[in-house]
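Heads up, one of the protein chains got dropped from this complex, but the rest are sitting where they should.
Showing subunit A:
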């Protein structure tokens, strides 16, 4: 038993055997190298996330020293302007960044797993376009102006778009991806049409459309967390099924997988996750696309590990984009959406250039 598992590790062809051995923990000491590497990556990412969260609380346009930040966390005194900044601005945007980052990372992972298309992400599946159209209409027709007023429209728009995509796209990867793109093609011009005719709406919308973590408070997270929670739980239960889907529908169903049900549940999870993300932060590009690729590169092709890592990498990427955006321009800020794109594109190019990109 022990010898078998050791020899399995030596030969790359028998890779599945090492994975089976993961839980059994051979007596020769410690888990096999691949599991150890995965554990190291996960621990490293968790530490990185803590660092980024700390940076998000401590850094910004206004210089506040660490002791003051700590004070604001444990015993906030809102009459002190520094502590008020931490409590009223930095904590909310950090929490929103965490929630939206988790949602985007998981959503990207699920979409790529379900469509088996390496370029699938919330932006391509028509979900961001649905949310954007709903926000545009709510500004133009109802005169809503605050980002706080947008959240339910964004959520509803994203949900409706995802529902249409899954209703028409059904269970077939290629069709799902095409339907998403077609829906984007339908909605994007409609958004432009409203914006070209309504200058006031355009003036409101353009700030939302960049994608940002500011201008919202914790009530958005308080309103949306149940959806996020259900989405995360569904995504977690789906992870091992995505591994089977990656083998192709025929193989997956031959192995006893109910492909249709898996896709339906994934669709529900996607609706919740994408809706939450876009309602919280606006249409943020590239996070949902880059995170699963980065996770796959770091931790291998096992979807349970990819999913676990995506939960950490999503908020790391989004929050570090937000922190960098506060620091690059003196006395001003770049929106997280723009910085995330500038962070994500080089990462994506590096991943695309790596040897193992050949497919999903």
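Quick note on the criterion: a residue touches a chain if its C-beta (ideal position, glycine included) is under 8 Å from a C-beta of that chain, and two chains touch if they have at least 3 such contacts; residues count from 1.
The criterion applied here is as follows: contacts and distances are computed from a predicted model.
Missing chain, UniProt protein name, picked from "Phosphoribosylformylglycinamidine synthase subunit PurS", "Aldehyde dehydrogenase", "Iron chelate uptake ABC transporter family permease subunit" or "Acyl dehydratase": "Iron chelate uptake ABC transporter family permease subunit". The residue touching the chain not shown here, chosen from A:32, A:123 or A:275, is A:123.
Note on the undisplayed chain: of the listed residues A:210, A:236 or A:268, the one touching it is A:210. Within the complete assembly, A:188 is the residue of A:71, A:88, A:145 or A:188 that touches the hidden chain. Those residues of subunit A that touch the chain absent from the view are 117-119, 121, 123-124, 168-169, 172, 174-175, 177-179, 181-190, 192-193, 195-196, 199, 202-203, 206-207, 209-211, 249-250, 285-286, 289-290, 293, 334-335, 337-338, 340-342, 344-345, 348-349, 351-353, 357-359.
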